[in-house]
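I am attaching a structure below and will ask some questions about it afterwards.
Apart from one protein chain that is not included, each protein chain of the complex appears where it belongs.
In order of appearance the chains are A and B, and numbering begins at 1 in each one.
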Amino acid sequence: MADSDVLHAKHVLEYPYSRSVGPVIGAFLTALRDGRFVGVVGSGGSVIVPPTEYDPITGDDTGELVEVGPGGVVESWAWVSHPRRKHPLAHPFAWALITLDGAGTALLHAVDAGAPDALSTGARVTARFRPAGERVGSMSDVEAFVLEGGAAR
Amino acid sequence: MSPAAAGRTVRPVSIASFAQAQNVRRDDVHNEVEGLLPVIEEVFSTIGITKDDVDFICSGSTDYLIGGPFSFVMALDAVGVWPPRAESHVEMDGAWALYEAWVLLQEGKADAALVYSFGRSSLGDLGEILTLQLDPYYLAPLGPDIVSLSALQARALIDAGKASEADFAAIASRSRRDALGNPKAQVRQDVAVEVLLADDYVVSPLRRHALPPITDGAAAIVLAAGDKATRWSERPVWITGIDHRSETHSLGARDLTTSPSTASAAAMAGLGAGPVDLAEIHAPFAHQEIILKEALGLDDAVAVNPSGGALAANPLMSAGLIRIGEAANRIASGGADRAVAHATSGPCLQQNLVCVLEGA
Partner (left out) sequence: MTDQPSAGSGEPIGPVTMLATPIRLDFDFTPGVAQSRFLRGLERGTFLGQRCPTCHKVYVPSRGTCPTDGVATTEDVELAGTGTVTTYCVVNVPFAGQSIEIPYIAAQVLLDGANLSFMGLIQEIPADEVRMGMRVEAVWVAPDELTPSLASVRYFRPNGEPDADYDTYKEYL
C-alpha cells in the first residue's frame, strides 16, 4: 500500500466537565463575581493569591480570607503578537504574573497594554472586570488587567 | 531512610539497550503501534534478546496527544503481551516509567525490564493540549499555551540578569550544530547565532529558535540487573542514583528562575559525589538549559547535550527517556565514564528527574 493510501480524518474530542470548587477556590470565584479579589493567609503569614486550601510551598492548611488588589505589580510578562483562539483577548496582549496589592504570590492573567513597549516588569496594573451582569464566577470575569493611569482598549 | 528510598542504587541496574525512532515533524503514515514496533524490535535485537527475556514492562505516554482514550493499552500490541505479562503505565515521559521499573528491580521483583514511550505530537494542537496539564480552576480556563508560560519564565530570567536573548540563541545554535552528529535528530543545522537572532518572536522574549520542534517519536530502553546486566553488555552502564521531585502547580508561587526540584533530585541521586563528563538535559526551551545547568551545579567543562537535546528533537513523552539513553550510549561506547541525564515534565520545569550513570 502506498503511503498516499493512508487515510486522514478530522477528529474532535470533547469532555463537558464541570468541577466542584470547594470553600477556598469558591470564595475567590464568588469574589470575582462581585468584582473584587480575595487571597488566603498562608502558613508563613504571606497572602496566597489565587488562594488554595493548602500553602503551595509548605502544604500546611491555609487560614483566613483577606481582600487584595485590584491593583498590583507585574513580576514577569510575555508579549503575544498573534493570540490563539482560546486566549482571553483577540488582539495582541501580554501574559503577566501579577502580584496584587497585599498578596505574597503572583496571579497569571492577561494585560491589555496596547503595545509591548508600554509594558515593563515592575509596571503597575489594575483589573478591568466585566460588567456585573456578565460575571459568572470564573477567571474570565476579569477581562484583562490594564496599566494604571493608561488603560488600553 | 534506606539507600534505595533515598534514590541511591542498592541493587545495581544497568541500561542494557536503547533505541529511538527517527524523530520527524510528522509521521503521516504509521499509527502509534506501527511507529513503536521497530523501536521495540531494535531495543531487543541489539543485545540479542526477546520479549521473553524481560519480566516487567512499563510505558509512558499520554492519550491526549492523539485524542484516543486508552491508546496506551493498544500500544502493548507492539510488544506482544501473551501470556499475560507484568506491566504498568505512567501518564508521563518514559523517564518516569524507567524510574518505576528501576524501583521494581531494586525490590528484586524483576531482573530485567522493558521501558518504552511514544507520542505523536503532530496530530493535534500542542498549544491547546498542553494547557490541560494546568490547574483547571485558575490557569486552564484562561488558555495559556506552553510557549506563553515558558516566555514568562524566560523574561524572569532576563530580568534577574541571569541570561540574555543572545544566550538563548547561542544554546539553540550549539544544539542544532551538535545534532549534525545525531542522525536521529530532527533539526540539524550549522547556523550562526546572528542568523537565529533575526527570527521573529513567537511569544516575546522567545524567538522561534528558542522553542523545541514539534516531533513525532518513540523510544525504548532495556534495564537489567544481576548477571543479565553483565551478560547483555560488554561495558555495563550502571544507574548509580535516580530521583524525581516536583514543585507546586501555582506558577506565581514559584521562583521561575531556579529549579529547586532539580537540585534536590540531583542531591538525592548523588550527583555531587564526583565530576561528570557530560550532561543530557531535557530543556525543551533554550532558556531552561541555563536554569537546569545551575540547579545541577554543572560548570562549563561539562559537555551539555552532545545529542542536540530537546531543541533538536522533542518527541513528547519520549524526550526525557531519550536523554537517559543518549547519555548511556556515550558511556557504553567509551566516550564518557560518568554522566547525568535529566527529564522534565509540566509547565516551566515543574517536575524533574535526575539519573546518574557510570561505566563499569
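Rule of thumb we're sticking to: a residue touches a chain if its C-beta (ideal position, glycine included) is under 8 Å from a C-beta of that chain, and two chains touch if they have at least 3 such contacts.
Here the structure is a predicted model, which means the values were calculated and not measured.
Novice: Using the definition of touch stated at the top, determine which of B:Ala19, B:Ile66 or B:Ala185 touches the missing chain.
Specialist: Counting the whole complex, the residue in contact with the absent chain is B:Ile66.
Novice: Of the residues listed, B:Phe56, B:Tyr137, B:Phe168 or B:Phe285, which one is in contact with the missing chain?
Specialist: B:Tyr137
Novice: If the missing chain were put back, which residues of chain B would it touch?
Specialist: The list for chain B reads 28-34, 37, 40, 51, 64, 66-67, 74, 76-82, 123-125, 128-129, 132, 136-137, 140-141.
Novice: Mind pulling the chain A residues that touch the left-out chain?
Specialist: 1, 5-21, 25-27, 29-30, 33, 132-138
Methods note: only the chains that are shown with their structure count from here on.
Novice: From the C-alpha centre of chain A to that of chain B, how far is it in Å?
Specialist: Centre-to-centre distance between chain A and chain B: 30 Å.
Novice: Can you check the complex and tell me which residues of chain B touch chain A?
Specialist: By the definition above, chain B touches chain A via 28-29, 67, 123, 127-128, 131, 136-139, 141-145, 148-149, 151-156, 159, 201, 203-206, 248-253, 256.
Novice: Mind pulling up the chain A residues that touch chain B in the complex?
Specialist: Residues in contact with chain B: 3, 6, 11-13, 17, 19, 21, 25, 29, 48-50, 52, 56-57, 75-81, 84, 86-88, 95-97, 99, 105-110, 116, 121, 138-140.
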